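All protein chains but one are shown at their positions in the complex.
Read from first to last, the chains carry the letters A and B; within each, the first residue is number 1.
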Amino acid sequence: MRVTLFIPCFIDSFYPKVARSIVQILERLGHEVDYPAGQTCCGQPPFNSGYWDEAREVAVRQMAIFRDAEVVVSASGSCGAMFKKFYLELFHGHPQEAEARALAAKTSEFSEFLVEKLGVRDVGARFEGKVTFHDGCHGLRELGTREAPRELLRAVKGLELVEMGEAESCCGFGGMFAVKYPQISTAMAEVKCNSIIETGVEYVVSNDSSCLMQIQGYLSRHSPRVVKSLHLAEVLAAQ
Amino acid sequence: MSTAAQFQIDADRTTADEPRRAAVRKALGNYQIARGRTESAFASWPHARDAAAAIKYEGVNHLDRYLREFEEKFTARGGRVFWASNGAQARDYILRLARERGVKSIVKSKAMTSEEIHLNDALEKDGYQVVESDLGEFIQQLKHEAPYHFVFPCMHLKREEISALFQQELGSAKTDSPEELTMIARRALRRHYLDAGMGITGGNFIVAETGMISITENEGNARLATALPRIHVALVGIEKIVPRLADLALLLPMLATAGTGQQLTCYNSMYGGPRQPGDIDGPEEFHVVLLDNHRTRLLADAEQRDALHCIRCGACLNVCPIFKNIGGHAYGTTYQGPIGSVITPHFRGLQDWKHLSGASSLCGACTEACPVKIDIHHHLLQNRRNAVAEKKVWWERWLWAGFRQLMKRPWAYQIAVRLAPIGQVFHHLVLGTSLDPVRPWTKTRDFPEAAPQSFHDWWRDRKVVRK
Partner (left out) sequence: MSRAAQESSSQGDREAILARIGEALREEAPRHYETPEKPASKGVTAPFREWLPPVGKTRKDQVALFARQSETLRTEFRECTSVLAAAKHLTALAKELEWKTVALHTGELTTAVAGKLPKDLGTLMVDGGYEKAALEACDASLTECEAIIAQTGSVCVTARSSGGRALSVLPPHHVVIARKAQLVPDLSAAFELLAQKYPGDYPGFISFITGPSRTGDIERILVLGAHGPKKLTVLLVP
């Protein structure tokens, strides 16, 4: 299968290892990976701030980039949700509505792609460590991703998966929310990180790098060296 | 000071109140357990939600027909209906009624509509003694504070605080027993039920088919307030309509499950008129004040009309991480939490109240918890869009215009990405100072390091190598 990667802008610049890991895993499973070099941003930041005209302009361009893809895999739940759900709202009643629908139909978030589309749970990974999983809200509630990441983690040799009390609670990132309402955002990070630390794990894993930026940012400042954060793809790429 | 600025100040204060946050978290953690247990007893909670959503959709989307039907059935049995376009009309009607009937004291059961229109203030100014009978509301009334949560009005208080309050206001003895505190309130309120000339309630549902107002409660105070005084006034938002009496067989258990994790609330009572011929007791008069107060404005917004399906269970508050961390008072308005953030702009002005829709990570827990499937968190997003369409914020307009220009030019975007590690060196120099462009972040969290090589460049190099 030819898999076309949608790599969000912040993964491109801050967490390229996540994207490299995805390439590694897909090629290990025998698929051809494509990455349209002209992709920039899905438009989520202006969209969430209510600037839908600006978001639409960026999104139109982004949609065109993926027009010829057979299958699109997103490295992030929140940006994946833009493709799968919010573009339909953004382009409702616009000429690009049909294109948005087509894109939504062929896009999957990474863990959903492995488990639901490829039927794979064991990607041949080995990772020693006690791990807890944080559900990114967009992936969880917009895309319905809950079991897939856990099934993948359970198949990793040497990995012990532990659930935290606040697994499904929002980490507090929320895009611009994190800087517009920093006191609330930080309070939410505190609740999340305390729940993580309580489990006694060495690693917190998520399928959303923006969540990991928030969680790691709080952990580094308040509880350095207690827990490390990793993207799901980095764990699955480990051997 | 603007409402948005006040909100930031209040949120600063309440998010720093660690003991209060912990108490709220504990209380709502217990709610989650109870709700989980009760919800799982349903044969199919998802189907029940769809059915409940369908009932409210039908009611609200034929609101005129069903309100007419209610009025016809209700007035046929001696009930009186007053249609209030706004709070002032509702207040005036109730004040006039109390005056004309020579009422001296009034007993109230929980009615968020009365908070909404500041009814108590108006009644007290006119010289009536108004006593809140719901325990949580009674406590908040003694404290001169608004309810913290529209289902659990004093959930933020510890028993020591309540004891101190009772000692001061009621002259009771110090106690750390919730049971004793409740009995103190029970004794204090007893006489008010017997003496009051008027009982004012809200209403959970307006039943069109049979002309009834349905009231849900655990304590029995609404039953007492509507059994003994000679006048009953129910102040109810027009959106509380349900088409048929039998619809309550679904909605009452769902209200209880989602609201408190109970299978059914202790008292669910339907009032279909004043005392009827042959009845042993009951009020001589029963007035229903139907309150519009901007509900028709929300009704006209077809995209967000389902916000009027709300049955005021409070589930969205209970699961909201924002509510849990800032508390009910920080919202600064009658209806708190996610649903409050959705409707307040419609009721009180979009530009003044859009910040409540902005103060959310859009996690969607509210929408998931809602028993009638209101699309709550998407409405927050729509409020943001509507606010921008009405009036752009100057610095955001430039920010997103610049963003758009950058993201439409891949070469410019890639340069920006390549410059990120260099820019970060300069960022380190101003980190945490007033020159730091991301100071709201770095004040409490570390900022990630930009990678030496972007994924884009890694891919490009890899392609070259592979060739």
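By definition in this document, a contact is a pair of C-beta atoms (placed from the backbone, for glycine too) under 8 Å apart; a residue touches a chain by one contact, two chains touch by 3 or more.
From a predicted model like this one, the values you see are computed outputs, not experimental measurements.
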{"item": "Displayed chains contacted by the hidden chain, counting the whole assembly", "value": "B"}
{"item": "Selected from B:L228, B:A369 or B:M407 as touching the chain missing from the view", "value": "B:L228"}
{"item": "Per the touch definition above, residue among B:S105, B:Q129 or B:T210 touching the missing chain", "value": "B:T210"}
{"item": "Hidden partner chain, touching residue among B:K158, B:K174, B:K391 or B:H428", "value": "B:K158"}
{"item": "Touch with the omitted chain, as defined above, among B:Q6, B:Q168, B:T182 or B:Q351", "value": "B:T182"}
{"item": "Residues in chain B touching the chain absent from view", "value": "23, 27, 30-31, 41-45, 47-51, 53-54, 57, 60-64, 67-68, 71-72, 75-85, 89, 93, 133-136, 139, 152-155, 157-159, 162, 178-179, 181-183, 185-186, 189-190, 193-194, 210, 212, 218-221, 223-224, 226-228, 238, 245-246, 248-250, 252-253, 260, 263-276, 278-282, 290, 292, 296, 299-300, 302-303, 305-306, 373-375"}
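To be clear about the criterion, only the chains that are shown with their structure count from here on.
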{"item": "Centre-to-centre distance between chain B and chain A (centres being mean Cα positions), rounded to whole Å", "value": "32"}
{"item": "Footprint of chain B on chain A - complex, ascending", "value": "7, 9, 11-17, 19-20, 23, 35, 37-41, 43, 45-46, 48-52, 54-55, 57-58, 61, 89, 137-138, 140-142, 168-170, 172-175, 177-189, 191, 213-214, 216-218, 220-221"}
{"item": "Parts of chain B lying in touch with chain A, wherever the complex brings them together", "value": "8, 11-12, 15-16, 21, 25, 321-322, 324-326, 358-365, 367-368, 378, 381, 384-389, 392, 396-397, 400-401, 403-404, 406-408, 410, 413, 417, 420, 438, 440-441, 443-451, 453-456, 458-460"}
